[in-house]
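Missing here is one protein chain; the remaining ones are kept as they sit in the complex.
So, subunit A:
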Amino acid sequence: MKFDDKVPIYYQIKQYIYQEILINHFQPGTKIPPVRQLAIDLTVNVNTIQRALSELIDEEILISKRGKGNFVTTDLQILNQLKENIVEEKLEIMYTQLKNLQISSDEMVQYLSDYIKKREENDHE
């Protein structure tokens, strides 16, 4: 995994784990790899992984079972909330950038739906 060295590594690891959960690589109720294995896979320090995991545990996205490891929550409400939050974060970036270009809300909707159509046509070719 390639990190952006200007952004705290633990934060990027959290984003990585969110993504693995959203795309079902880490499925609800299953155990995620052990701390040291994640450290080796992502080439970062064990402390950094621990920091990321402890925040995910605080967010109740992961459940820590003593002596057994860390498991993805089975609480669908939390998982749906996670998805919403992440989508919203991405939209927020796009919205801010387009607003800075003085694009109105109506235009924005139009541009987005045009873009989606165009993208789908291109991807089909």
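Operating definition for what follows: a contact is a pair of C-beta atoms (placed from the backbone, for glycine too) under 8 Å apart; a residue touches a chain by one contact, two chains touch by 3 or more; residues count from 1.
Methods note: contacts and distances are computed from a predicted model.
The protein name that UniProt records for the chain not on display, among "Asp23/Gls24 family envelope stress response protein", "ABC-2 type transport system ATP-binding protein", "YetF C-terminal domain-containing protein" or "Nitrate ABC transporter permease", is "ABC-2 type transport system ATP-binding protein". Considering A:Val44, A:Ile61 or A:Leu82, the position touching the chain not shown turns out to be A:Val44 (whole complex). Checked against the hidden chain, the listed residues A:Lys6, A:Arg66 or A:Lys90 yield one contact partner: A:Lys6. Subunit A meets the missing chain through residues 3, 5-11, 36, 39-40, 43-48, 51.
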